[in-house]
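Contents: one structure, followed by commentary.
Here the complex is missing a single protein chain, while all its other protein chains stay put.
The chains carry the letters A, B and C, assigned in the order they are written, with residues numbered from 1 in each.
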Amino acid sequence: MSGIFGVINRKGIDEGTASTAYYGIFSLQHRGQEAAGIAINNSGSFLVHKRDGMVADIFDDITLNTLQGSCAIAHARGSDGISGPDGIQPVVIRSSVGSIALSCDTAILNAERIREELKNQGAIFQTNTDTELILSLFSRNRIVTDTTEQALLKTMQELEGVYAMVIMTEDKLIAVRDPYGLRPLSLGKKGDEWMIASENCSFDALGAEYIRNLEPGEILSISAEEMSSIYYNDQISEAERIKNGKICIFEYVYVARPDSVIDGTNVFKSRYDAGKALAKIHPCDCDLVISAPDSGNPAALGFADGLGVTYGMGLLKNRYVGRTFIKSTQEQRELAVRLKFAVLKEAIRGKKVALVDDSLVRGTTMKHIINFLRDNGASEVHVRLASPEVRFPCYYGVNASSDNELPATHMTDDEICKMIGADSLGYITLDALKAALGGLICDSCSACFDGDYVAGKTEKK
Amino acid sequence: MSGIFGVINRKGIDEGTASTAYYGIFSLQHRGQEAAGIAINNSGSFLVHKRDGMVADIFDDITLNTLQGSCAIAHARGSDGISGPDGIQPVVIRSSVGSIALSCDTAILNAERIREELKNQGAIFQTNTDTELILSLFSRNRIVTDTTEQALLKTMQELEGVYAMVIMTEDKLIAVRDPYGLRPLSLGKKGDEWMIASENCSFDALGAEYIRNLEPGEILSISAEEMSSIYYNDQISEAERIKNGKICIFEYVYVARPDSVIDGTNVFKSRYDAGKALAKIHPCDCDLVISAPDSGNPAALGFADGLGVTYGMGLLKNRYVGRTFIKSTQEQRELAVRLKFAVLKEAIRGKKVALVDDSLVRGTTMKHIINFLRDNGASEVHVRLASPEVRFPCYYGVNASSDNELPATHMTDDEICKMIGADSLGYITLDALKAALGGLICDSCSACFDGDYVAGKTEKK
Amino acid sequence: MSGIFGVINRKGIDEGTASTAYYGIFSLQHRGQEAAGIAINNSGSFLVHKRDGMVADIFDDITLNTLQGSCAIAHARGSDGISGPDGIQPVVIRSSVGSIALSCDTAILNAERIREELKNQGAIFQTNTDTELILSLFSRNRIVTDTTEQALLKTMQELEGVYAMVIMTEDKLIAVRDPYGLRPLSLGKKGDEWMIASENCSFDALGAEYIRNLEPGEILSISAEEMSSIYYNDQISEAERIKNGKICIFEYVYVARPDSVIDGTNVFKSRYDAGKALAKIHPCDCDLVISAPDSGNPAALGFADGLGVTYGMGLLKNRYVGRTFIKSTQEQRELAVRLKFAVLKEAIRGKKVALVDDSLVRGTTMKHIINFLRDNGASEVHVRLASPEVRFPCYYGVNASSDNELPATHMTDDEICKMIGADSLGYITLDALKAALGGLICDSCSACFDGDYVAGKTEKK
Partner (left out) sequence: MSGIFGVINRKGIDEGTASTAYYGIFSLQHRGQEAAGIAINNSGSFLVHKRDGMVADIFDDITLNTLQGSCAIAHARGSDGISGPDGIQPVVIRSSVGSIALSCDTAILNAERIREELKNQGAIFQTNTDTELILSLFSRNRIVTDTTEQALLKTMQELEGVYAMVIMTEDKLIAVRDPYGLRPLSLGKKGDEWMIASENCSFDALGAEYIRNLEPGEILSISAEEMSSIYYNDQISEAERIKNGKICIFEYVYVARPDSVIDGTNVFKSRYDAGKALAKIHPCDCDLVISAPDSGNPAALGFADGLGVTYGMGLLKNRYVGRTFIKSTQEQRELAVRLKFAVLKEAIRGKKVALVDDSLVRGTTMKHIINFLRDNGASEVHVRLASPEVRFPCYYGVNASSDNELPATHMTDDEICKMIGADSLGYITLDALKAALGGLICDSCSACFDGDYVAGKTEKK
């Protein structure tokens, strides 16, 4: 997963373009905090500043001041299994049509095959990333098409998988959303600055106006002169295109920021409503509803309201947990959970507690937390989950776990309940979860719950 | 403010001493996140590793493995106005009685005068810190006393102000709490490791047992052979000593971690209870109670429960806010608040909101938040504060603001309400706040609210 | 200019391959000291470590120990006008025939044109370097040829200019010398390790045996199984190929290390002999012969012997001159020369001094040195140069000066003598310099002296 952002000043001037890109990508760090970068178009010369680390550590005033220009794209990179500096974006190349920069959030399923084909046509690859692959494929397509947009369309026809991209050319900012619309992507505006962002929470942070989501398969092209779109699936109507979209359901469950609105659905409200629905499906005899902080907070509030039981604090999350954590021994791994979470003994002592979380993937941390709550005096711990059993691996980059790491693939709910040491365990149903996504204008991909891989699986080599 | 930690293995062996110090200080980072360090006694040779940054970035496995020994002290440093590497602790010196290391959390009021006196006796100072001053004073006192403890006692008689210290000598770990007991300090134990920590939340994180608070004026000395205390104010009874203690009331309001228990009072519960009391003093006609995250959370829960109105989420705090933030222009300062907080529009739209925070110091951020809430649809915003008006500057290092930066020194509550743009504003009274500190075994310093400086003011040069 | 090195262990084992590459490139740093790197073939997986700085600062024991493998190539990079990390070699790519690494020392004259052609075929470029260009061209040629060597031959047919390369494939080490043989390249051997180096001084440093120079246009391929060559110009006999070679004459004048032997000519001896010949052509009434250290030393010794006058020390070169030198004002520029050179007053006071240098390109430093010598008591300063007047810019990367920076393009010897403030000035003739290259098995390129550009000029865009 990663966060992508783009901005173009349609007057062609610099009213703080780099600063906008900085704030834009800063607000998308929940999607990726390993590395970040900004590329800016300085009158045709593309400047780029990118490296490992957190956005606030990568850029300072001096750096931002050197990044002058009227169009920029940015990237916040998550853990993607690519080691070293290779995967840091944006990537800038020179092609037959000049300089091009790309930021993308992808899971290309036929990458291996395309890479082999391109190599067999003489292409070279300096990294193992989707980004370089897409740029190489695009460049080959560009020379047999008339426009950048046509070349992107042809590229989409060859790529299989999931992606959202922002592309900066010497005179345009282009945004692309995959034909399934699996990844979110939206358009915003502040004065003459038009923006593309993975989530519209960026626009709120910038005081910009949210215009609309990109449609599945849309190629939106913005220049000083015009703004227009072409579509991958233009043989069907716009209404159908939107309705057929398959936004990733895990965006609502966990990934997106609660203040974002994706494809018509408010993320916070969907979590709260899921919690409320969960209270009907799996009510619970308890004194106190607490959440697994912070991702479980909205669902826990909804659950408490649905149940009519007081919502309270029972666990705190330590905000200083760093990247280089030390856990060489078993005891240290337990310490790691104690460092990450603190229990408010006074609040839970002698209480029957309902512990609400957004999801349960492997269960290891949950087990330690339950143990920790009991040690500190909780008399009962009932676990409630605002998403169904995760039974299938995700090939689209959201969850890296394989089959045998997912307990729900081979254990019943009762067995899982026992494994994590809870007094009871209840999952929301997939139907109820989908019902909680009120206002959703499209369909969703729920492959991790039901195994229905809307974009297929990764090609075997 | 800073966090201090010490550990001694009374069997004289290394069962992960450095690791204990690491986890201990990690849990105290809310008291200081500018720099950190660990000093360890390796058979009489003192090793030290310290630098700028967050604890998790300063230490890795390799570093911790080089820190072998059976006694260690650690420090997490807050912003203290000392630039550069000078203020990073622990500080290790060689004196007439061998190597000594010191970690301290201090506000020495007569530092200038003592420094001049020592210089006039020939002492040299390489920094401008209290730490070097205390070590220099101690060393001079040590040569005219028989024991380290006596030298510390004499040093306490000369120092005026507020302090908590852990001192490591070649065979002991010593903890000192100032005669007023203004700073918290507690004793814990896990197996043969005995520990000293600014707050007992460290012990929970380590799975260690909390034994007791240090008494005001106590010098607690722990070696392999024995554990004993002497007292600054030993002319009065232990009961009186404790009862006379003046713990900083702001520890409960804001500073300490909610899961800590200080001088008999549970921090979370005191905040919750203050919120509940506030609901009686300043009730509010509202649809929703939200908190200024995260410091206002416990009081907001208490306020909601006291009022019988639903507690909900309205604001999110961005956890990626870094140190090198960019705010050169007015517009960027507003952006900074938007980056730090996100509004959950769906939750607050059209609502009469009660916004609860722990305290209001300058009011600038509060003003931006209220504005932000209104922009996103809140119909009314009522502010409730779980501490009284801050009318006096703190000379003890908790709050760096001077008189004219504190609106409550020269504005009425109504004027402040207008300034921040709230529909109403209500503070808890000092009596009600003190009543919320149920279980407190001592008195407290509330100089910031009432101007009664229990330890005096900083000496003018 | 840069230094290139390659090594393959023909038993396929690792007997210190990375260490050999390290020592090999260390000995070639006089050809480039901006950056360096090593790429090694670890059973098909190519590891690379490279960055800015001096070889000894880039590698340490830990790094070298991680570079395991039986074949490696290395690079020491000179100033080449490419900013940032882009030009640091070796460069590793994945192509249709697997991983390939390249280290090269090049001046490709038709780079712009080839790059455009490749872009128009869909290629993308992430840098502006010859290295990426060559790899991209090679990869396209590889898919229409049967072998790596044939693809390299085809690539040579398309490239115009000057180059020496070492290429590492998954099973071979390949060395390429341009058809003119403008850059030196030689083959050596120690046990089962076969080596390629820009100069054979590397072999002496490693205790390895020097085997032979590569022929102009040779593609030498070494694997565990076999060692064989093909030739660009295979239509002519080996004897003719060698005889037609055009080694850069500036290698003997300045570039190469004195202990190297290039194409049959000993570098030190050629400089000494040039100095001796110069004494016949431009004798001088002087008391003392000194050199401009250190590059003028061999010629000064020869000049002194030829003249029968004592050779002595008059100038010292400061070995601590760093990269980040400070010369913002005119006065500081003069200081810079004083810092770079020291005068031995005692040795030159009252003396008529003959100052011998290898060449005079711009003359600025020489002017300061003469002034400096006079200030310190030299009664006369006669300048003698062991190379002819530099009248033409070099398009082959040896000398970056353009026409109007070369005084000899528009000034007589007398005018230059006056400009630098010498009492007399004498250059060796080109014929005499060529005669001093005794033993040279080929012809040479002396374009900088006579304007005869054997490989043509850089193509204009």
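Operating definition for what follows: a residue touches a chain if its C-beta (ideal position, glycine included) is under 8 Å from a C-beta of that chain, and two chains touch if they have at least 3 such contacts.
Just so you know, these numbers come straight off a predicted model, no measurement behind them.
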{"item": "Partner chains on view for the chain not depicted", "value": "B, C"}
{"item": "Residue of B:13, B:143 or B:211 in touch with the missing chain, whole complex considered", "value": "B:143"}
{"item": "Residue, one of C:94, C:269, C:351 or C:434, that touches the chain absent here", "value": "C:269"}
{"item": "Residue of C:2, C:27 or C:103 touching the missing chain in the full complex", "value": "C:27"}
{"item": "Residues of chain B (touch criterion as defined above) contacting the omitted chain", "value": "91-96, 119-126, 128, 135-136, 139-143"}
{"item": "Hidden partner interface residues of chain C, rising order", "value": "19, 22-23, 26-27, 29-30, 33, 54-57, 59-61, 64, 201, 204-207, 257-259, 266, 268-269, 272, 294, 297-298, 301, 305, 310-313, 316, 318-326, 328, 332, 334-335, 338-339, 342-347"}
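Please note the rule applied: only the chains that are shown with their structure count from here on.
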{"item": "Per-chain Cα centre nearest the global Cα centre, belonging to chain", "value": "A"}
{"item": "Gap in Å, rounded to a whole number, between the CA centres of chain C and chain B", "value": "63"}
{"item": "Chain centre separation (chain A, chain B; CA means) in Å", "value": "36"}
{"item": "Gap in Å, rounded to a whole number, between the CA centres of chain C and chain A", "value": "51"}
